[in-house]
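Moving on to chain A:
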Amino acid sequence: MSGLAVSELAVSHGAIVALRGISFSVQVGQLAAVIGSNGAGKTTLLRALSGLNKASSGSAQWNEREILGARPDALVRSGISHVSEGKSVIPELSVRENLVLGGIWRGDKSDTNAAIAEVVELFPILGQRMSQSADTLSGGERQMLAIGRALVSRPKLMLLDEPSLGLAPIVIEQIFATIDQLRRKLGLTVVLVEQNAMSALEIADIGVIINLGEVVASGTASELIDDPALRAAYLGY
Partner candidate 1 sequence: MRKKIILFILLGWLLLVIGDRVDELRVYQGAQIAMYTIALASIVLLTGYSGQVSLGNGAMMAVGGYAAALTLNNLGSPVWFAFLMAIFFSALFGALLGTAAARLSGPYLAGTTLALAVGLPAIANQFSFLGGEPGIFFDVGLPPQRLGQEFTQYKWFFWIATLIALLALFITSNILQSRFGRTWRAIRSNPLATELSGIHSSQMKILAFTISSALAGLAGAVLAMTISLVAPGAYTLTLSFALVTGAVLAGVSSLPGVVLGALILVAIPEIADALANRLGGGENVSSYLPGLIVSILLILSVIFTPNGPGENLHRHHRKKA
Partner candidate 2 sequence: MQKLLETLLIGVSTGSIYALMSLALVLVWRSTRVVNFAQAGQAMLSTYFGYEIASRSEIFWLGLAAAIIAGALVGAGVDFFFMRVLFKRAISGPAAVVAPVIATLGLLGLIRSIVGLTWGGEFKSIQAPASKDGLTIGQTTIPFSALNILIIATVSLILITLAIIFQRTNLGLSLRASAYAPEIAQLAGIRTARTRTIGWAIAGGVGAVAGMLVTSYNFLSPYSLDLLLVFGFIAAVIGGLESMVGSVIGALVLGIGLTFILNYVGTSLVFIGGFVVLIVVLLVKPDGIMARGKARRA
C-alpha cells in the first residue's frame, strides 16, 4: 500500500527495551497522532523511523520501500523530514541559513529560494527575522523555523516530535492550525508525536496511543476521542 506501514517495530537501548511490537499504518495525506505520556517511547519511535536510532527488529515501509536501516540524510532524499524534539534549529546560524540548509541536498538554488518564499508566506514573522541569528528567536518562532526548514526539503512524509513542547497555549493553537493547513495544502502525510493529546487528535485522522513502549490503542481520531475508557486512562479528562 502507499503510505507509511510500520509493523512489529522494536527498539532497544542496550538491555532496555524501549519499543516492542509497534504496528500501525498511515495512508498518504493522512495525519497520524501518536499519543503517550513522557517516556512512553514516542520520541524513540520517530528517531527509529528517521534513522537516528537503530531498530532491533520489525519493519517500516514508506510507499512500499523499507526505510529502517537507512541514514537520516538518505531518508530526506526519499521525502521524509524529521523535525526533532526541542525546536531543532541551529542557534549559531541565521534564520535564512537554517532554512537554506534544508534545500542544500537538492542542489537547486532557485527552487530552494522558492521554497523559502513559501515558508515565509506561511510564517511571515520569519521573513522579518531572516538575517538574525536563530539564537534570538522566541520558542514559537524557533518551532516555526524548524518546521520551515523541514518544508524547504519538500517532504512527502513529515515526522513532528512534540511541536507544542514548552510553548504558550495560544502559540500551540497557532502551530497546530498551521500543521493542519499545511498538510491539506501540500498533501503531506504527517506523523505527529504529542503529549498534548486533545489538540493533536483534533487535527488528526488516526490516533495511536503508546504506553510503556507498546501500542495500547489505535483507531480513527474520533473513535479514540469518543472512547470513555481511553479518555480517562490516556487523554486525561
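Behind the choice of candidates: all candidates are chains of the complex that A comes from, given by their letters.
Following the convention adopted for this analysis, a contact is a pair of C-beta atoms (placed from the backbone, for glycine too) under 8 Å apart; a residue touches a chain by one contact, two chains touch by 3 or more; residues count from 1.
Given the structure is predicted, the values throughout are model-derived calculations rather than measurements.
Looking at 1 or 2, the chain of this complex that touches chain A is the one numbered 2. Contact residues of chain A toward candidate 2 in the complex are 50, 52, 71-73, 76-77, 81-84, 88-93, 97, 100-102, 104-107, 149-150, 153.
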